[in-house]
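A single protein chain has been removed from this complex, and every other one stays in its place.
Chain lettering (A, B and C) follows the sequence in which the chains are written, and residue indices restart at 1 in each chain.
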Amino acid sequence: MRQTQDGEALVAALGREAERLVAARPGGLRRVRVRSGEVAVELEWDPAPAGVPVVDQVPEAAEPAATAAVLAPMVGTFYQGPEPGAAPFVRVGDVVAEGAVVGIVEAMKMMNKVLADQAGTVAAVPVRDGEPVEFGQPLLLLERAGVS
Amino acid sequence: MRQTQDGEALVAALGREAERLVAARPGGLRRVRVRSGEVAVELEWDPAPAGVPVVDQVPEAAEPAATAAVLAPMVGTFYQGPEPGAAPFVRVGDVVAEGAVVGIVEAMKMMNKVLADQAGTVAAVPVRDGEPVEFGQPLLLLERAGVS
Amino acid sequence: MFRKVLIANRGEVALRVARTCRELGVASVAVYSTADRGTAVTRFADESVHIGPPAAGRSYLSAPALLEAARRTGADAVHPGYGFLSEDPDFAEACAHEGITFIGPDWPVLARLGDKAAARELMAAAGLPVLPGGSQPCADEADCARTAADTGYPVIVKAIAGGGGRGMAIAHDPAEISVAFRETRATAELLYGDDRVFVERYLPRARHVEVQVLGDRFGAAVHLGDRDCSVQRRHQKLVEETPAPGLCEHTRAAMAEAAVRGVRAAGLVGAATVEFLVDAEQRFYFMEVNARLQVEHPVTEMTTGVDVVECQLRVAAGEPLPITQERVRPRGASVECRINAEDPEQDFRATPGALTEFHLPSGPFVRVDTHFAPGDQVPPFYDPLLAKVVTWGPTRARAIGRMVRALGEVRVAGPGIRHNVDLLTAVLSDPDFLAGTHSTHLLDELRDRLRTGVGAR
Partner (left out) sequence: MFRKVLIANRGEVALRVARTCRELGVASVAVYSTADRGTAVTRFADESVHIGPPAAGRSYLSAPALLEAARRTGADAVHPGYGFLSEDPDFAEACAHEGITFIGPDWPVLARLGDKAAARELMAAAGLPVLPGGSQPCADEADCARTAADTGYPVIVKAIAGGGGRGMAIAHDPAEISVAFRETRATAELLYGDDRVFVERYLPRARHVEVQVLGDRFGAAVHLGDRDCSVQRRHQKLVEETPAPGLCEHTRAAMAEAAVRGVRAAGLVGAATVEFLVDAEQRFYFMEVNARLQVEHPVTEMTTGVDVVECQLRVAAGEPLPITQERVRPRGASVECRINAEDPEQDFRATPGALTEFHLPSGPFVRVDTHFAPGDQVPPFYDPLLAKVVTWGPTRARAIGRMVRALGEVRVAGPGIRHNVDLLTAVLSDPDFLAGTHSTHLLDELRDRLRTGVGAR
């Protein structure tokens, strides 16, 4: 009984897996074979009729990303300058070096510097001064130097 | 016995899985093969212009669409002849006409005739005399007349 | 105790029964129609038998198929669940002839309780209050009109063989009695092959309250408290709860005592529910006996801790009831919601199909009974019950609050699938329902409100 259940479960799992693969790659499915040890199910479909486009999702050649985000290192309040109300460390259009201070995240009264993890030109500052941020939230978008 | 049951359950699971996969992806199905170890059933759909699949069950390595099964019309006890112990209605190799009596299923002391739903030559009688059968269980395999 | 029980049913109740069989060390046999191949109970049970095609008439309603399945698997008892053959005296008798125990009342008891007029007479004789009306079938339309006039309008014309909310019609005044008589008789003939009808006073805004009872072969009978099932759609229950709200303790006790007296008088062995109508003045009237497991039995299990199916198996096997009335101490309150694959906006039309998403609640004080899992098909041939969600709380308010939380966790979706979760949630926040002052009309009123309100799904 347990053995059968395991077998059935396995087959069901295989089926789901097949389904998932089909769903992830729409169009033009021709053949499915589900096999478990000595047992197997094989399905084959007609070639898609003309007019129905066979769309294969080919992953696009990984193009080097032109922009990168500086992420919040912790939950807290983001400040663009060294203290609330002060002039910002950087503005859009500024070129920053790797390791440059680009902001502050205050958490529990501790001021934590936010550093640029690469060099680049500031493309956007999507978080306003004094706004609360979550961990991992983009604080700054950098256009990477040397990438067009 | 346990082993066989397990095998049957597994195959049934495969069949269900195949059914499900087919239902989830309508149109143009060509071939289904259900295999368990050395036993296999392969289904192949003719390229039907109207899109209505023609379903035939064929043993592996045989020409397409040559045999059909007579199924048990109810749960009960199968008898090959008109009463327990009597000579069978048909034997392997006999040619039967559509509507011919090919067996009896006894349920609650009622003798229910099993009729061939098409003409053909008896290829196999997989159920023994006096054996209990479920609804839909194959009782007789017929090689269809006129199909070589 | 039995060696092996064949479960002559499908769906969640078949699984429910199989679970208790497993817990008691009793082997179980599932049966299935072609449409139910591979369902949860067929995987859970120790054996399963393919008994027929999807049509219930040739599968779950086919006594020969079920008895053959019992014989070939060597089952020594049959549990009929609810619906299908669960109250069929012929099936119970056929089981007896085959030497197989029918887990339910003896067939003559079933026959008597299944005849609504006979049951009414039996209960009246046992001292239970019944509604004014004719205790005999109406001979003809004129007799029906006479009885209705004697009874006093409004009246309800009921099929003798009816049940489950089918085969009944209301006449508010003499002008309506002719249509009510003819319609009910035609329906009764069609549904039950028995066109006899009788007349009873109709209570327009009554509550539907029922008492769960158990009886054994030694004359012992106990009750497990009451349930309110006033939230209904087309006479089908949707929300059930225990204890019934708004009953004074005197009425509650009197009704429970009456129910026990009634099943004793009927000689009932097994589980049954005695249904009453309760009017605004807390007067209660016997309505009918459901001599089987009820869909809503889990709420009683939640408050009492008593496994109703276990009790059914034990008394059917000739054991005494495992509990006494003194030891039944209901605690708190419990609510059940039936989640159906149906479209409340299209007159509760069933919506079969594939459940691409199926996530049910869990956690503290929540019970779920379902036989579905993600990816399963809801077949079009049977009732569209997807799951029963049951919650418990020390108070009614807390049990309802838990249900609202639980329903919020439900995620059901699939091509063509609709469900009633939003409607259920609306019921649970309705002021009348929360006050416990609702009647059986609540759902119609609510549905109208939902339909005109913001999109309910």
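The rule is simple: contacts are C-beta pairs under 8 Å (C-beta built on N, C-alpha and C of every residue); 3 or more make two chains touch, one makes a residue touch a chain.
The model shown is predicted, which means the values in this text are computed figures rather than measured ones.
**Q** List the displayed chains that the omitted chain touches in the full complex.
**A** A, C
**Q** Would you indicate which residue among C:402, C:418 or C:447 is in contact with the undisplayed chain?
**A** Looking across C:402, C:418 or C:447, the contact with the absent chain belongs to C:402.
**Q** Can you work out which residue in C:129, C:154, C:374 or C:436 touches the chain that's missing from view?
**A** C:374
**Q** Please give every residue of subunit C in contact with the chain that is not shown.
**A** Touching the chain left out of view, subunit C contributes residues 15-16, 19-20, 22-25, 44, 298, 301, 305-307, 309, 329, 331-332, 359-360, 362-370, 373-374, 392, 394, 398, 401-402, 404-405, 408-409.
**Q** In the whole complex, what residues of subunit A lie against the chain that is missing from view?
**A** 5, 9-10, 12-13, 16-17, 74-77, 107-108, 110, 132, 134-137
As a convention for this text, only the chains that are shown with their structure count from here on.
**Q** So, what's the distance in Å between the C-alpha centres of subunit C and subunit A?
**A** Chain centroid spacing, subunit A to subunit C, equals 52 Å.
**Q** Where does subunit C touch two or more other chains at once, residue-wise?
**A** Residues 375.
**Q** Among the residues of subunit B, pick out those that touch two or more other chains and give their numbers.
**A** 13, 20, 24
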